[in-house]
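Every protein chain of the complex appears in place save one, which is left out.
Read from first to last, the chains carry the letters A and B; within each, the first residue is number 1.
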Amino acid sequence: MAEAAIELIGINKSFGAVRANRDIALEIPRGTIHGIIGENGAGKSTLMSILYGFYQADSGEIRVNGKPTNIKTPNDAIAVGIGMVHQHFMLVENFSVLENVILGAEGEALLKKSIAKARSELHRLEDEYGLEVDPDALIEELPVGLQQRVEILKALYRGAEILILDEPTGVLTPAEADHLFRILQQLKEQGKTVVLITHKLREIMAITDNVSVMRQGTMVATRKTSETTVEELAELMVGRRVLLRVEKGEAKPGAVKLAVKNLTVRDSRGVTMVDDVSFDIRAGEIVGIAGVAGNGQSELMEAVSGIRKAVSGTVMLDGTPIDLTGQADPGELRDRGLAHVPEDRHHVGLVLAFDESENSILGYHDKPQYLKGPFLNLDAIQKDAQEKIEKYDIRPANPRLKTANFSGGNQQKIVLAREIEQDPGVLIVGQPTRGVDVGAIEFIHRRLIAMRDQGKAVLLVSVELDEIRSLSDRILVMFAGRVVGERGPETSEGELGLLMAGVEHKEAAE
Amino acid sequence: MSTPYAKLPAWADYGLIPLINLLVAFAVAGLVVLLVGENPLRAAVILVEGAFGSGQGIAYTLFYATNFIFTGLAVAVAFHCGLFNIGGEGQAYIGGLGIAIVVLSFDSTLPWWVVFPLAIIASALFGALWALIPAYLQAKRGSHIVITTIMFNFIAASVMVYMLVNVLKPMGSMAPQTRQFLEGGQLPKLGWLLAEFGLKVRPSAPLNISFLLALVMAFLVWVLIWRTRLGYEIRTYGFSSKAARYAGISEPRIIIVTMLISGALAGMMALNPIMGDQHNVPLDFVSGAGFVGIAVALMGRSHPAGIVPAAILFGMLYQGGAELAFEMPNISRDMIVIIQGLVILFAGALENMFRPTIQGIFASISPGSVGITATKGERA
Partner (left out) sequence: MEFVDALINILNSTIRVSVPLLLACLAGLYSERAGVFDIGLEGKMLAGAFAGAAAAAVFASAWIGLLVAVLVSVGMALVHGFASITHRGNQIVSGVAINFIAAGSTIILGQAWFQQGGRTPSLPPEGRFGEIKLPGADALRDVPVIGQLYSGLLSGHSLLTYVAFLAVPFTWWVLFRTRFGLRLRAVGENPAAVDTAGISVAWLRYRAVICTGILTGLAGSYMALAQNAGFVKDMTAGRGYIALAALIFAKWKPVPAMFACLLFGFLDALSIRLQGTPLPLIGKVPVQLMQALPYILTVILLAGFIGKAIPPRAGGVPYVKER
């Protein structure tokens, strides 16, 4: 029986009212690759940040190689041989590889010797693990896969025996990911311990020895990878939650309202986020897009609503194309009946410092009913806000209250009320119930169904599989920027989960 | 994740904290007074008496305050859009050029009440134009507006020296300034208004009708920011550029329009000293009022209802400071510059220094009044 490299006992961590980690116990045997899997927000990254000394646990104990260890800063973690590869790389972009590797581990006040030492050490690591990278290249000129390699080199250079990787394949192409796995395998063979945080089941099955599943801040199970199945893990990950089923009748799809064809979108770094996506949405149906966060859903929504530039493809709204240059006027799209409830209500959908009534016109503030010449028609705006407050049961029922003082559910209702009450033909909704209390969830779901029944076209993007399944008439699954499948609402969670994890997609491709 | 600080009641946020910051600034200034061997309390008494003890003092206080209302409003309007216009000094200076052109052309033929509106337009226009280039560069090319507006202050100074020495100076004169304005270029004084209240004011007191213009502008800025569609867009962009993009507000347009308004307000400041008092355009007539505007806007929390009293406070410091220099040989008017710096430091850069302490006090007195702390308390 291998000795545990890391043992966590009773770890608790809260951020304000949110309990990110509850009473976590975990044992990671030395010389293994240990997967930690869970949905977004399950608490994986928080747990690992505690292990790396970036956060302090509220309570609990960490044992490294059997010894109780007090890890207060990243320095303490480095000292006991823990290295971390962060999801967002901690690299200085205009530094060379060498400079990044020695940063914080320079040894002495002058760089000459430490650079020479690092250079020979990098050569050694290159030979030993196949971690090839030009030591004098600037980070900003390296592709993402190599940047990640630099992060691994940084950890190894500091003598890491335990390497934590947080969602390492999120930014990699499949080929790069495979290369990474070979490297991890080699590290294991050299006796290092690897902790792999991911939400991709395929990776877990492909490379880990053991796997622990987290859900909503708790550690729900640990399995030997060889003794478990993808289905079991998917179920553990998602859990058997109470389904919030909404009563809804048969959909009566009408004419095509929104037609997306061959849409491709890249992010600011040039990484393709939406890859040749096509679909239609008809009047009177809800089309749900399922997928793990970060697989291109956000970019898709932004491009379709005219606030993000697309590289190629077309989007037709009622048969007329939308400007995809990134220069589109969202106001004009609103006039054409396209409404958008953005995913990020704190920074995009709302101005938290505004009064409720001010937010209830955001984006529609140039509509004649809210204006008197160049002036805001405050009476009309207040009256309008009051009506929405009553209709959507927004509490507290005070249109003059600062939006920041409303709860998440009520803030979301403010956005929904604003967008729905303009009577749009097409509604694009992102994460409609994220951070929303149960009572409000039901209300919001009913509203969306009602929209559909009035013959509107609804595009629903959500990482909540339940929500997608209970609301959608058709489900598209996105993985790595592509639509990898279309299913009906009765499809099992397991099947959708596999699609979301890219499993079937991979197999089909091979 | 969450806001860094728990919530305080509004009166503490907008009243108590600025007041504490102000008091600390004055306390440190008091130390400087002590350091030069004078009694800070006596200095404070002289200061207040010099500013408000006589009709003449009040007239001067309000005259200075007029400058600071204009420049404070200029800084505040830009703040609402998330922009730091540090170029009020240069915009005001160039505004003076606009006034010179109008007044020198018409002061012999037209009465003041015709020249005045023309001069308002010219000062606003020139100030706005001087803000246009930094605004354009920020909006279209991403050049940091703080740095460009600083540079434009110096460029404005050179332009004005050149204009006054080589173009506007009358033939044969040695002083680098325009000729004396005729009656059409002189604004009516407001001494009579103070006299109505039974105060004695000499006709030389510089308080003039541009004080009323400043108050009108303060009101118009309030209307603009909180009552118009444009103001709504400015505030939206100032709070969140992403929300503005989502709402269909054009980023370059809102930056440029806001800076034009800001520059126009700064430019109008030139009316007060030029047409109201000096009756010519001299060198350096702005003399730091553009920078005082930063202190005034910070103290007034960018709200006209805060800016006007903050401007009057600084007017008091300028007028009272002059008296102080007269009474206390070791203290000159430069004391005001120190106080100004301290106010900017404590009310601006260090505005959150006392906040945690005050929140702690509030939480211990009445846990219900302080949002996040309260929920913790309930659980415990």
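Some observations on this one:
In this section, a residue touches a chain if its C-beta (ideal position, glycine included) is under 8 Å from a C-beta of that chain, and two chains touch if they have at least 3 such contacts.
On a predicted model such as this, the values are computed, not experimentally measured, just so you know.
Touching the chain that is not shown, out of A:L91, A:M273, A:V351 or A:V458: A:L91 (per the contact rule at the top). Looking at B:L110, B:L220, B:V337 or B:I358, the residue that reaches the missing chain in the full complex is B:V337. In the complete complex, the residue from B:I86, B:A243 or B:I256 that touches the missing chain is B:I86.
Considering B:L62, B:L168, B:A270 or B:I294, the position touching the chain not shown turns out to be B:I294 (whole complex). Residues 1, 4, 32, 35-37, 84, 86, 133, 137, 141-144, 146-148, 150-152, 154-155, 157-159, 161-162, 165-166, 291, 294, 298, 330-332, 334-342, 344-345, 348-353 are the ones on subunit B that touch the missing chain.
Take subunit A: the residues that touch the chain left off the picture are 15, 52, 54, 73-75, 78, 84, 86, 90-95, 99-100, 102-106, 108-112, 114, 154.
Assume only the chains that are shown with their structure count from here on.
Subunit B contributes residues 1-3, 7, 223, 227-230, 232-233, 235-236, 239-240, 242-243, 245-248, 250, 372, 375 to its touches with subunit A in the complex.
Within the complex, the subunit A residues that touch subunit B are 15-18, 307, 329-332, 334, 340, 342, 344, 347-354, 358, 362-363, 365-366, 371, 374-376, 378, 404-405.
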